[in-house]
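A quick write-up on the structure given underneath.
Missing here is one protein chain; the remaining ones are kept as they sit in the complex.
Up next is subunit A:
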Amino acid sequence: MPPSVARGFRRGEPAFEPGGEAMMTAAIVAREVVKKYASVTALDGFDLEVAEGTVMGLLGPNGAGKTTAVRVFATLIQPDSGHAEVAGIDVVANPRAVREVIGLSGQYAAVDELLTGYENLELIGRLYHLGKKGAKARAEELLEQFDLTEAAGRRLKEYSGGMRRRLDLAGALVRKPKVLILDEPTTGLDIRSREATWEAIGELVASGSTLLLTTQYLEEADRLAHRIAVIDHGKLIANGTADELKDQVGGHRLEVTLRDAADLDHARAVLAPIGHGEPVATQEDRRVVVPIAAAGGVLVEGVRRLDMAGIEVVDASVRRPTLDDVFLALTGHRADKAEQNGEGVKAEETKNEEPVR
């Protein structure tokens, strides 16, 4: 990720930073939430706390339990055990009251293709019981806000993927929710639409509502969220700001890309002595990442060792850890490549993780 992009966006962040006050009210709480399906345990004692007015990025690979967690908070499913609340309301005991204060935008844009943009928003307004006039006014307001006024009379079928997503986002905002839940808001979008969606979310965030955002894109979490919770196999395995998580992993990274994937194991062995920890190889991009203590001289040393071993190097660099490294260190697999990698070996250190409060 180009760091300039991230910084450019962070200017738009709310002045408010979490942790400023002594006692923060939690807008979203999950404790020991378990949800089992016939063959899978989707949530396996899941814990989460999101402070009011902050953006929490819930990060995890496909099948980690992100969507299940969202469905519990949105009262779409009931957990088998454990406790979950939104805006102080128990999701199991009082789902109706929770629905009054949340706005949900799903993984695939849940909008009606045959209705126009206006009709979609008006429908949602009517179902929030805003009344005919109220629903109409709110729909027009949101279309304006999301730059969709011109497309208001067109059916969703004719919208681009990005426009649909914006309308879906608008749908989540009809009632000006206290807590906004966005489930993978940019999955499946091209880069340009993703940028536009991020901008729209950025503006929402600036208005100060609480946001829970799930994503499998580390860049997205880094860019939008105040804090990041990492979920894997239905459990919270880390929680902190992006910087805290990166510091936790520590040091720098030596990253080399090889010409031939067959050399990966050899390269790992060759680089192990100069590393601070175990080198990790990823097959699909022929890359070896080695945690190192300090940057000085390691790059040259690493390349020389590989050269002496007869391993051809395409690219080599030393960098600060990214969220990708954090993810790799915590889960044993890459965030967005989890499916291809199959079962990642879970890193032992996750057990020692102190929950950040």
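Couple of notes before you dig in:
By our rule, a contact is a pair of C-beta atoms (placed from the backbone, for glycine too) under 8 Å apart; a residue touches a chain by one contact, two chains touch by 3 or more; residues count from 1.
Rule of thumb we're sticking to: contacts and distances are computed from a predicted model.
This complex has a chain not shown, and the name its UniProt record holds, of "MoxR family ATPase", "Thiol-disulfide oxidoreductase ResA", "Amino acid/amide ABC transporter membrane protein 2, HAAT family" or "Transport permease protein", is "Transport permease protein". Residue A:Q78 is the one among A:T25, A:Q78 or A:S317 that touches the chain missing from this view. Of A:L43, A:L104, A:V205 or A:L218, it is A:L104 that touches the chain left out of the display.
The missing chain, though absent from the display, is touched by one residue of A:L127, A:A262 or A:A294; that residue is A:L127. Residue-level contact of subunit A with the missing chain is found at 37, 74-78, 96, 99-100, 102-104, 106-108, 110-112, 114-115, 119, 123-124, 126-129, 155, 171.
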